[in-house]
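Removed from the display is one protein chain of the complex; every other protein chain stays in position.
Showing chain A:
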Amino acid sequence: MRYIVGYTDTPSGEDALNLAVRLARSMQRGLDIVIVLRSEARATLVPVDAGYEKYLHEAAEEWLHRALTLVPNDMDAKGHIVYAESFAQGLLDTSRDLEGRMIIVGAARGGLLGRFTIGSVANSLLHSAVVPVALAPQGSVAEVGLEGISRITVAVGTRSGAKELVDAGILAARASRVPLRLVSLVALDADGVDTPPRVRAQAEEHAAKTVAYVAEHLPDDIDVTVLTASGSRVEDAVAALEWDPGEVVFVGSSRLAQPRQLFLGTTAAKMLRELPVPMVVVPRDSILTVED
């Protein structure tokens, strides 16, 4: 049971590695740190030069060694250099070959104030991964260091089909012995002045249902809170919540996704823009990939 880290020798790669160390430590997993080089199978204007390929490989080895020094000694971590047509493809291939249970990458830089922007790599991963994909926000190292996860928040939509996600959250919280928080996000009307009672009622009903579901499966060994966050937009609802720097948010993939594949829904994509903490996107119906 290992996690795959998509590493580049950049600050964003370090964010990914840092998040991976924290997740793996909390859940007692090993790490496979992967650097993807371009396979020469892709079309180029310039013929492949064996000398340069060799040089690149040596550079990649150096980057890997540096990455491995960032991992605490007591953890089980291995480095890999992989050739693929793209970074995302390399990670997907590796996760399949090594039966990785999660893929962890850094979010693209350039988001405002440490907020997320989805890079092309994360984007293509989210469209085709069959295992959960964790996205590390920019610069999280400075804030939380290598501490384990402090809490798991599961963001449940107002639609049905969140059971698997909640299960994933429960299992992850249990594995890492941290509290679980279930959040139902409700976006109210755009002007937001008069909250239609029907919407509020619906949200509360949904939250109640979720509580009921969790209560049914409620493990005695973890601490669960349930709450509803509302705002005129999803982003506001997210911003209204209190966030612990050490926590991780689980969101489900869109119902548009094919079974067992990830696709970031619009709500999750909006959340992403406001989230100050790492986000794990869990494919629907693949709970077993989080915890066997």
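Rule of thumb we're sticking to: a contact is a pair of C-beta atoms (placed from the backbone, for glycine too) under 8 Å apart; a residue touches a chain by one contact, two chains touch by 3 or more; residues count from 1.
As a working rule, contacts and distances are computed from a predicted model.
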*Among "Transporter", "APC family permease", "Glycine--tRNA ligase alpha subunit" or "Acetyl-CoA C-acetyltransferase", go ahead and choose the protein name stored in UniProt for the chain not displayed.*
"APC family permease"
*asked:* Which candidate, A:L17, A:V71 or A:A84, sits in contact with the chain we can't see?
replied: A:A84
_Sites on chain A contacted by the missing partner chain, in the whole complex_ = 8-10, 13, 37-57, 59, 61, 63-65, 68, 78-84, 90, 93-94, 97-98
